[in-house]
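Complex shown without one protein chain; remaining protein chains in place.
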Amino acid sequence: MDFGKYKTWIALVIFILLLILAAVSYQWELKVIFSGRYVPFVLLLVLSFAGYYFISRATEGKPIPVRKIAAFDAIEEGIARAVEMGRTVHFTLGYGPISTVNAPQYLAGLGVLSHVAKLCAKYGAQLVSTLGVPELIAAEEEIIRDAYYSGGKPELYNVTYNVRYLTDQQFAYASAVQATIQRENAGANIVVGPFWAESLIFMEAGAAIDSFQVAGTARETQIPFFVLAADYAFIGEEIFAAGAMASGDVETLASIRGQDIGKLVSWILIVVGLILLPIGVKLAEYLVK
Amino acid sequence: MAKEEKRRPFGMAQVIYTLLIISIVIPLLNPVGLPIGISQTTKDVYNYIENTLPAGSPVLIDLYYEMAARAELEPQAAAVVKHLFEKNCKLVFVSTITYGPIVFELLKSTAPDLFEGKQYGTDYVFLGYIAGNEPAVASLAQSIRGTIAVDNYGTPIANLTMMANIDKAEDFKLVFIVSSGTDTFGWYVRQWYTTHNVPLLFGALSVIGPSIKPYVDAKQAIGMLTGQRSAAEYETLVGRKGLGLASMDAQSFAHALILVFIIIGNILFLATRSKPKPKEVKKK
Partner (left out) sequence: MSVVVRRNLPQIIVALIIVLMVLFYFFYINADVSKTFTTADKALSDWAIVITAIAAIVGGIDILRYHVNQIRKREMRQIIFSCIVIVMEIIMVLLACYALSSGIAITTQPNFAWLYTYLYAPADAAMYSILVFYIASASYRTFRARNPPAILLLIVAIIVMLGNTSLGAMIWEGFLPLRDWIYNVPNTAAFRPITMGIGFGLIMLGLRLIVGKETTWMGRRE
């Protein structure tokens, strides 16, 4: 029996069963789910099922339209501009150990790097990729090598030149990236990943040499610096969407719709909470039970 | 590949930098003593320690910052430590970052007045660097002795007098997290506050303030100090003139200079925009 056709239905049944389990556990105070984690569990279920549903629809050939992200399209513009001026393209991913809560941002950065590398191969641009995450050195080397070889430009690949591990210490990494941007005279500076105080240093280093800058991070405190100083910026979740867009895979793109369902649920909860507040009901207190 | 470096002539940016250096160095060398107001956020923290925290309470202090953030966070740590010592609290210092031991020694050497009259092992201890991030913080909450056997100096925990009755989260009345990162606060919220109901106090960089404010609003932390401004305010409240207060004059003049340049920039921008464009000469 071919279960592939019924994947979505099986997922729906599992989703409903888990919802029932959560409801029964909450109502009868069974110690199945930890107290205070019911609402996050339900939200996770809804989002996961929504994402899986859209992926399945895309697999069946029903593409899901995804809005364009200006910063993603601007990457190609920046690389083309750098090639016209005979300058290099610089990309950086961030620093630090990968085994932290920022690991997803490194993954998103790798997704954007693969897109950047493919474009560099397409236009014949020299790519310099700096990073401060030692665990990702091999992944970056393979992504860039794959891009140049598949793009028919193997002569442009030089592992020592293209991939530079700097250090995993914050300001040592920041000063090294700043120096790299300026010494390599980067025509395009693409900065995607988790960044801390060094974000503005990178932007100013690029601005000093009139570099075209595209930046993105999911660290909220640094988003304002990128929005102000970069030509185009990915804001928050857009870096994860960019990672999906970079793959060019319709099924991966379709999962972005799941994020929109999450936002819809949040709006509904906010509106309901605002309506209930004047009558003395604090929705937030119920949600954390 | 074109690797020529563009050498810019001495431009507006360089003028700003030069004036900024002057506006920072001169007040640091010759403090003016400008008055500073105390924000409600800092008052809330002070009032909690002064009025709510019982005297002699055990307090855990996590020093999670490296050298770059020291200028902003050490003054906060010093001011709060002074206040806690005035209340005869028993302080357990710990660090979940590799450079914690160095940072603690620097705190002791730059603020020796804090530890005058206080005895190591009786009034305060330093347990050293504990690897493992959030799982380490969770493990500390379960049992300090189960997590580490010796302190930073190799002394067994059992030999430290004040640690006789201090072993798990419930034994502490407050946790003060001084951190240059954002994640650290979340660890303690999840592992100390949510599971063991231990009150938390945050000491953070000013740029991180907005992202940890939700914890304070949700009453998961009793309050927060952000940046040198909060440090200066707290130093005023506890009566200790430290680096926070000393830096406020420089900070004020630097801010004022930046404001002046923003205004000049806008005047020039608007003047350029309002200039009439030259008429195009049509070729016959």
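Each chain gets a letter, A and B, in the order it is written, and its residues are counted from 1.
In this text, contacts are C-beta pairs under 8 Å (C-beta built on N, C-alpha and C of every residue); 3 or more make two chains touch, one makes a residue touch a chain.
These numbers were taken from a predicted model, which means no experiment stands behind them.
In the complete complex, the hidden chain is touched by one of A:Leu12, A:Ile33 or A:Ile64, namely A:Ile33. Contact with the chain that does not appear here is found for just one residue of A:Phe15, A:Phe41 or A:Tyr123, A:Phe41. One of A:Glu84, A:Glu142 or A:Asp210 touches the chain omitted from the figure, and that residue is A:Glu142. Across the interface with the omitted chain, chain A contributes residues 31-34, 37, 40-41, 44, 47-48, 51-52, 55, 97-99, 104, 107-108, 110-111, 113-114, 134-139, 141-143, 145-146, 160, 164-172, 174-175, 179, 183, 197, 200-201, 203-204, 207, 218, 220, 223, 225, 228-229, 235-241, 243-244, 246-247, 249, 251-252, 255-256, 258-259, 262-263, 266.
What chain B contributes to its contact with the hidden chain is residues 12-13, 16-17, 20, 24, 34-37, 39-41, 66-71, 98-99, 101-102, 105-106, 128-129, 131-136, 138-139, 142, 152, 209-211, 213-214, 217, 229, 248-249, 251-259, 261-262, 264-266, 269-270.
As a convention for this text, only the chains that are shown with their structure count from here on.
A separation of 29 Å divides the Cα centre of chain A from that of chain B. Against chain A, the residues of chain B that register as touching in their complex are 1-6, 8, 13, 66, 68, 133, 181-183, 186, 194, 207-208, 210-211.
Put simply, chain A touches chain B in their complex at residues 36, 85-88, 100-101, 126, 170-171, 182-185, 196-197, 208-210, 219-221.
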